[in-house]
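This report concerns only the one structure given below.
One protein chain omitted, others in place.
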Amino acid sequence: MPNPAKSWREIPQRYRLEAGKCTKCGAIAFPPRLVCPQCGNREFAATKLADAGKLLTFTIIRVAPGAFEDQAPYAAGIAELDDGARLTAQVVDCDFAKLKVGMRVRLEFRRVSEDGAAGVIHYGYKFVPE
Amino acid sequence: MRDVAVIGIGMTKWGELWEKSLRTIFVESALLAIEDAGVDRIDSMIVGCMSSGLFVGQEHLASLLPDYLGRNPVPAARVESACASGGLALRQGFIEVASGISDVVLVGGVEKMTDVTGCEATFALGTAADQEYEGFHGLTFPGLYAMMAVAHMHKYGTTRRQLAMVAAKNHENGSKNPLAQFPFKVSVDAVLNSVLVADPLRILDCSPITDGAAAVILAPLEMAKSLKKPVVRIVGSGHATDTISLSSRRDMCWIESTQRAAQKALAMAGRKIGDIDFFEVHDCFTIAEIMVTEALGIVEKGKGGRAVEEGLTALGGKAPVNPSGGLKAKGHPVGATGVAQAVEAVKQLRGEAGERQVKNARRGLTQNMGGTGGSSLVHVFEAE
Partner (left out) sequence: MAGIIGYGAYIPRNRIKVEEIAKVWGADAPSYKKGLMLEEKSVPSPDQDTITMSVEASKYALKRAKIDPREIGAVYVGSESHPYAVKPSGATLGEALGAAPEFHTADLEFACKAGTEGMFIALNLVRSGAITYGLAVGADTSQGAPSDALEYSAAAGAAAFIFGKDNLVAEVLHTYSYTTDTPDFWRREHQDYPLHGGRFTGEPAYFKHVTGAAQGILAKSGMKAADFAYVVFHQPNGKFPLRVGEMLGFTRKQIDPGWLVPRLGNTYSGASPLGLTATLDIAKAGDMILVVSYGSGAGSDGFILRVTSRIDEVRDLAPRTRDMLDKNLNYLEYGVYAKYRRKIRKAE
């Protein structure tokens, strides 16, 4: 079981979608970084990701890693948010048959995993149909 | 820079090797390579292994493996680039010989994956992805490649059947490879009816969990010429990285790191893709092979599915891909794969590939990648 520090550190991103916007080229870095992946600039303005977008691709995971076994099958996808940033997350509250490339989704706060029944609960974002 | 040749190759049968530990698997393949080379000298060892730490709780392979090979105090290094660890080891070995730093270099790859449960193996493999932004959400490797497949099918019309044909072709080839984990044929229908792992990928679209090792011995060309085997050179080496997470890629339907690595390797070799007679590529999932054939430039973007359907990449086709059986039939002990691709390339170029021999093979290309394409290593081999 990892030290709680590892997931606690990601709270600003997992709870509030805090990101960085490059002051030179405008690229959005999520999570925030020290170096812009687009232009190499080192300065960023604090920003937050848009909370809705459209699915670029998705899948239904049926064979899951240990911590997610009870959730299987579950859908996951990559969405392009309305600010142009891309995000990977599970897709929930959607019948599998209704999943489509291009469908609109928004983000909701959900439990993502836990370190066992006695361990820390990890909260974060998931996609739901808009 | 000196010319580099492969003077020895070694590989034992791959599979679930319950009775053999990581060190045993490695040493057996390494000894075969040393014997094949006929040169009892090693100046340096480079070993590719993705995660002996997670799989068997063992790090410091850089000390363990030369020790058990009986070669202390030879300098050794373990390199890691997820599933491209073997290809990276090959490149590092190539660089040592080419630069003149070492003469005889043992390049090995090894992975022992069955000492953990299937769940734990899935987790260990998942460490090749972005832990906090892909793995955290429950994404698995089949899940990530499935998303690449969905995007590729949506953009280019690649079909479910074409994916299955990749697996069937590779098993057709693998059935002729006595060292393969699954040396038997598998039909397209069997693939299409196998259990779903991450839609649309089914279990028979996925390379397996395997224990195995492979080794090659590199030496300067001059030394190779004095030995008894047909001379095979590494004439090109290319290496490129890309973002770790799939969502950050410029184009999720395109493996840019492979395109770049291939361009560099071919440029070094002074060759074009059309000059290559066969390819050993990283078919960790059927969709991966389709996308790699495009990224290498064997076919145009989007046409990878059609290529396998039309038989272009079959053993008897114009651009045979994975004559060894690929990761699908041969197995995928992660760190060993890149080195095993080199073993196959050399066998083909020596004319030693038996039933799966590509006719008149003069040049071969190996492509090994990590994660969903976060790193790629491409090497070009040529028969002297």
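The chains carry the letters A and B, assigned in the order they are written, with residues numbered from 1 in each.
Here, contacts are C-beta pairs under 8 Å (C-beta built on N, C-alpha and C of every residue); 3 or more make two chains touch, one makes a residue touch a chain.
Quick caveat: nothing in here was measured; it's all calculated off a predicted structure.
Peer 1: By the document's own contact criterion, which visible chains does the hidden chain reach in the full complex?
Peer 2: When the full complex is considered, the omitted chain touches A.
Peer 1: Contact with the hidden chain only, please: which chain A residues?
Peer 2: Considering the whole complex, chain A reaches the absent chain at 11, 15-16, 70-71, 90, 92-93, 95, 108-112, 121, 123, 126.
As a working rule, only the chains that are shown with their structure count from here on.
Peer 1: Roughly how far is chain A from chain B, going centre to centre by Cα mean, in whole Å?
Peer 2: 31
Peer 1: Considering the complex alone, what residue numbers of chain A touch chain B?
Peer 2: Interface residues on the chain A side: 10, 13-14, 30-31, 37, 56-69, 71, 74, 76-78, 86-90, 96, 101, 112-113, 122, 124, 126.
Peer 1: List the residues on chain B that touch chain A in their complex, please.
Peer 2: Checking each residue of chain B against chain A gives 119-120, 122-123, 126, 132-140, 142-143, 146-148, 150-151, 154, 195-201, 243, 245-248, 252.
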